[in-house]
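A single protein chain has been omitted; all remaining protein chains appear in their positions.
== chain A ==
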Amino acid sequence: MAVTALVGAAGAASMFELLQLSPPGWGANLLRGLWNSILIACGAFGLGIGIGTLGAFGKLYGGPVLRDLLAVYTTVVRAVPELVLILILYYAVTDAVNQTLLAFGYDRIQISGLAAGIAVLGVVQGAYATEVLRGAIQAVPAGQIEAARAMGMPPGLLARRVTLPLMLSNALPGLANLWLVATKDTALLAVVGFGELTQETRQAAGATKAYFTFFMAAGVLYLILSIGSGWLFARLERRARRGQPELHG
């Protein structure tokens, strides 16, 4: 008994040593990875909402060609694994930027993993956001939009003052889901070698052979992130729904 207790205590001590912030421990690396993950997730989510808003308006009010092109975009992105898209877009984006730079007589540049990650995940998020926002806009009562048109509101003002605020409460649950997908999809960038949380964790675990300690610690960090943001989105939704009658399921 005493021996197992001793071994257990030694194990716990070494575990905390490994997770310490200062150099013998790897805590600082994990936190830096978490920060990178959050940065990419925020950037990709923002870019995705931008693309999604344009895409949703295009799908609802655009011409037939634009609508079909957007349908191809959302279908293809949602049918191909993110991992494959990340590789294709990563190479294609890097290549395209360098070709353009060369054509204008500049030197080729090394695109930072952060920018490439945000761009790639943003394009993926954009496809899902298009569908979420399109559904939310369609759920806005038609009378509201017609009333605004009848008052002579130009389309831009109508979108800003009527459609977008009204659809926000419908869109928030879907967007919250998308944000969670964005935080988890950042892990895929580990495969192209970008130093976000999962990649840093694997390096720490590989160097110390303490696989369980580090993967569990990273899991806890991801869980805190997703539970925390879930709570935040619930509050946001309550705020966006203020004044609306409560739904009883």
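Following the convention adopted for this analysis, contacts are C-beta pairs under 8 Å (C-beta built on N, C-alpha and C of every residue); 3 or more make two chains touch, one makes a residue touch a chain; residues count from 1.
Note that contacts and distances are computed from a predicted model.
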{"item": "Chain not displayed: protein name in its UniProt record (\"ATP-binding cassette domain-containing protein\", \"Xylose transport system permease protein XylH\", \"Acyl-CoA dehydrogenase\" or \"Amino acid ABC transporter membrane protein 2 (PAAT family)\")", "value": "\"Amino acid ABC transporter membrane protein 2 (PAAT family)\""}
{"item": "Positions on chain A where the hidden chain makes contact", "value": "64-65, 68-69, 76, 78-85, 87-88, 91-92, 180, 184-188, 190-191, 198, 201-202, 205-206, 209, 211-212, 215-216, 218-219, 222-223, 226-227"}
